[in-house]
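With one protein chain held back, the other chains of the complex are shown just where they sit.
Each chain gets a letter, A, B and C, in the order it is written, and its residues are counted from 1.
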Amino acid sequence: MSILINQNTRILVQGITGKEGSFWTQHMMDLGTRVVAGSTPGKEGQVCCGAPVYHSVRRALQEHPADASMVFVPPRFVMDAVMESLENGIKLIVTLADGIPLHDQARIRSAALANQATVIGGNTSGIISPGQAMMGSLPYWIERVYKPGRVGIMTRSGSLTNEVTSMVVSAGFGVSSLIGVGGDPVPGTRFAELLPLFEQDAQTDAVVIIGELGGTMEEEVAEALNAKRFTKPLVAFLSGRTAPAGTRMGHAGAIISGNKGTVDYKTKALEEAGALVARRPRETGTLLKEALSGGNLRG
Amino acid sequence: MSILINQNTRILVQGITGKEGSFWTQHMMDLGTRVVAGSTPGKEGQVCCGAPVYHSVRRALQEHPADASMVFVPPRFVMDAVMESLENGIKLIVTLADGIPLHDQARIRSAALANQATVIGGNTSGIISPGQAMMGSLPYWIERVYKPGRVGIMTRSGSLTNEVTSMVVSAGFGVSSLIGVGGDPVPGTRFAELLPLFEQDAQTDAVVIIGELGGTMEEEVAEALNAKRFTKPLVAFLSGRTAPAGTRMGHAGAIISGNKGTVDYKTKALEEAGALVARRPRETGTLLKEALSGGNLRG
Amino acid sequence: MKLFEYQAKELFKEAGIPIPRSALVKNKQEMAAALDTIGTPCMVKCQVLSGGRGKAGLVKKAASRQEAEALIQGYFDALPMLHAVLVEELVSFSQEVYLSLGMDPVSGKAMLMGSAQGGMDIETLAMEAPEKIIKMQINLDKGLQPFQLSDFAFTLGLTGEAAKSVSAVCRNLYKVFCQRDAELAEINPLFVTDAGTAVAGDGKLNIDDNAMFRQQAYEKDRSYYASDMEYEAAREGIPYIEFGGDISLMCAGAGLANTVYDLVNFEGGSVANYLEFGGPNYMKAGTAMRLCLANHPKVVLIVTFGTIARADVMAQGIVQAIQDLKPTCPIVACLRGTGEEKVDEIFREVGLVRYTDTEEAVRTAVSVAKGGTLA
Partner (left out) sequence: MKLFEYQAKELFKEAGIPIPRSALVKNKQEMAAALDTIGTPCMVKCQVLSGGRGKAGLVKKAASRQEAEALIQGYFDALPMLHAVLVEELVSFSQEVYLSLGMDPVSGKAMLMGSAQGGMDIETLAMEAPEKIIKMQINLDKGLQPFQLSDFAFTLGLTGEAAKSVSAVCRNLYKVFCQRDAELAEINPLFVTDAGTAVAGDGKLNIDDNAMFRQQAYEKDRSYYASDMEYEAAREGIPYIEFGGDISLMCAGAGLANTVYDLVNFEGGSVANYLEFGGPNYMKAGTAMRLCLANHPKVVLIVTFGTIARADVMAQGIVQAIQDLKPTCPIVACLRGTGEEKVDEIFREVGLVRYTDTEEAVRTAVSVAKGGTLA
């Protein structure tokens, strides 16, 4: 089992004929992902990675019902592509591009809420249910990271996800689903919104969140724990604990203003809510062992 | 009983301190309508017709929960006033003004649908549940028109409503609720959307619609009858049966284009769906008697 | 208000929509300069607001200068109120597309409609081959989105340059539609040249009268109206439509006026004019009656049943008008509604009888128009 996608999810790829689109679509299919069609305006009638290409999402869906859309278009065209899927009724959309304008990010978020849809990204490597399906550009071939198993992972980072997940795997665990919500200031989906899905997933025993300084996503996770919207063990690794205030650390969203958004503040909130917070990547595995072997962690 | 409003409906009046607003608010209250507050920017702290006035709908609602909003503002400000109520969660809004720009009408309609709210108007005299409550500028004092009873009425007109309803009353009936959806090309609410309310209302035995040439509202009523979304007797009076095509007859919406929107076309659709259609106002009463005394009219 | 073709095209051009080279001829004196500019062959197009100009012979191709001059002079001679004649270059095209934008009352969204079978009447096409009309709803808050443009153009069956240029016209037509508060913005035909360029062959733009407060004002002179009387009524702000019959309707409330119109026809009468003096005009009974009488009816039929439009106030206006205008034709007046109890006394001053039943009033008016007398 898994959340969001599995081997039965029917996926439409927007921008399938582009260089990036065709390259990663092939990788997605290599993993068993079910790509039913693609769209690129002006290219209807072509076949790409074995999938039929249409001028538009609407035209593709007329022939091929789909559950999810994978968006491979440059950042300035992402908003339009996401709106196209949303307005055609697609309820799960993954978009990778790094560099989506902030105002576009906000409109995407707002449209996702209005349509009760899940938009993952941008500025992410995507999502994977190892061994079943992948949407994005995740290196499923790195076995010490993307080993199937029973730990759910949510992350704001790319390379750091490989780092932390490798520690989870080396501690003896595997991954049920890994969701990269991305490093943008206004991601399409927020950590806390995914917790109920992991809560319901019988194959997920615990969740790891890979967070960082800035924003309030980790605080919202703490609120969800306090409100018992998630009751399985939760371990967090947060980067930027020693980052100076007021400096934007790489990701556009990774900035502390005032006394909010610090890793210490987030750690306190999470620990008070019963989560375990790792100081170093390796600790994530250790704490997970502790959490899964121990009794009722939130007494 | 009644639909949309009754003596318990808590009403906020937007534009209450204006000349029209205060005049008709007083009349509404004379009929027993429960006006809980009013709003006019810059006038907070005043009292009008006994109701406290606030700067905004949001501020008024903080002190006085309300179920419905009555909008008394000039046509060019209607859209903003309706949006204010919609975005503050009000689910029933009545707006009278004649002269709302078409593009504003469309935005109002679209926002009403998005908010799952009912906006009645513009270009209407409003709604009344005789003997209980009134929102608008309806002459409840004309007893041969606004007599309480068991016939629901929906109308696109003003003076014609007085004409036709007087015939209904002189035939021995009274009115449960009368809803003036208005004469604009893009009304906030369409006839067919009100039918389920009349269907559910135990005190409504039959419905009269007062329609006219142009648009498709009467055809939608026929569809609702065909789909059994309304099963009580329905009588229609439609004006403009002899109107020439392509000429706008008074109301902005009263125009025939092509072969659609003619009264003959509407009549055929309604009669095939089991409704009775009057050719003259007086016939409305006669047909109603026939419908309510007869057996199963729709075989 | 409906704009003339050349006015619509001016606004289209401002918004970036290509239009043919053209020159406007407002009178015979301007003809020579216009033909010098455009040359021949050319199109000669009467600027009138009625539809079906082609069938009516009001749009013609002129092969030579001589022919063009004859056409233009003929139009001005035949139509004394003619607003202008538009002279346009000939556009050679490989395809004609239909495009329009209007409002969809059910969804509250704008509706973009198109067909690759442009040039023909869209209502005919809608009946004969509705599947050839492509429709797309546009959320007014979000506007016409790029993915919609692309989907629309390809679904019309366009490709390459033609798809791009028609998309651009759609985008710009939508801009005009919104910025100008249009009820309808239409291009039929939109020429598509061999190179894929799109050029507006015709242009319709109807601007919402309710939005004129935020729109550029056009001075509406006599040439915008079908008759002198309709022009005069419009200047008074009173809805007025002229017909050829005997009975002048003076009613308050559009629905009621339409009903009276029907009843007159049912009773075998004929309507001289439709006049609606309800709403804000209910205090203009004098002006309304002057307009009705100027149409030389056999009888004036007044029907009202108002709330804010008080019966007593209207009765006073009617009495005053009768005293001022001294009508020679009979007047049948059926006044009901707020203040109706005072009407009988007000009417007594000029010997007018108040009717209270619409059908009875109509029957009386029809009978009087046919030579009968007032009861």
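Convention: contacts are C-beta pairs under 8 Å (C-beta built on N, C-alpha and C of every residue); 3 or more make two chains touch, one makes a residue touch a chain.
This structure is a prediction, so every number in the text was calculated from the model and none was measured.
Asker: Among the chains present in the display, which ones are touched by the chain that isn't there?
Answerer: Over the full assembly, the chain not pictured touches A, B, C.
Asker: In the complete assembly, which of A:G18, A:G183 or A:G285 touches the absent chain?
Answerer: A:G183
Asker: Looking at the whole complex, which of A:A106, A:A171 or A:L197 touches the chain that is not displayed?
Answerer: Only one listed residue reaches the unshown chain, and that is A:A106.
Asker: I'm checking contacts with the chain that's been left out. Which of B:S56, B:N226, B:T247 or B:T286 qualifies?
Answerer: B:S56
Asker: Need a quick check: the contact residues on chain A for the chain that isn't drawn.
Answerer: These residues of chain A touch the chain that is not shown: 75-76, 98-113, 125, 137-139, 141-142, 155-163, 166, 183, 185-187, 190, 210, 212-213, 215-216, 220, 239-243, 246-247, 249-254, 257-259, 279-282.
Asker: Quickly run down the residues of chain B that touch the omitted chain.
Answerer: Chain B touches the chain not shown through residues 41-42, 44, 55-59, 77, 80-81, 83-84.
Asker: What does the interface between chain C and the hidden chain look like in terms of residue numbers?
Answerer: Within chain C, the residues that touch the unshown chain are 139, 141-142.
As a convention for this text, only the chains that are shown with their structure count from here on.
Asker: If every chain is a node and each touching pair gets an edge, what shape is that graph: line, ring, star, complete or other?
Answerer: Contact map by chain: line.
Asker: Measuring between Cα centroids, which chain is at the maximum distance from chain A?
Answerer: C
Asker: Pick the chain whose C-alpha centre of mass, unweighted, sits closest to the average of all protein C-alpha coordinates shown.
Answerer: Per-chain C-alpha centroids compared to the overall one single out B.
Asker: Could you tell me which pair, A-C or B-C, is linked by more C-beta pairs in contact?
Answerer: Between the chain pairs B-C and A-C, B-C carries more contacts.
Asker: Where the CA atoms of chain A average out and where those of chain B average out, how many Å apart are those spots?
Answerer: Spacing between the chain centres: roughly 49 Å.
Asker: How many angstrom between the C-alpha centroids of chain C and chain B?
Answerer: 28
Asker: For chain A and chain C, let me know how many angstrom lie between their CA-based centres, rounded off.
Answerer: Each chain's C-alpha centroid was found; their separation is 56 Å.
Asker: At which residue positions does chain C touch at least two other chains?
Answerer: Residues of chain C never touch two or more of the other chains.
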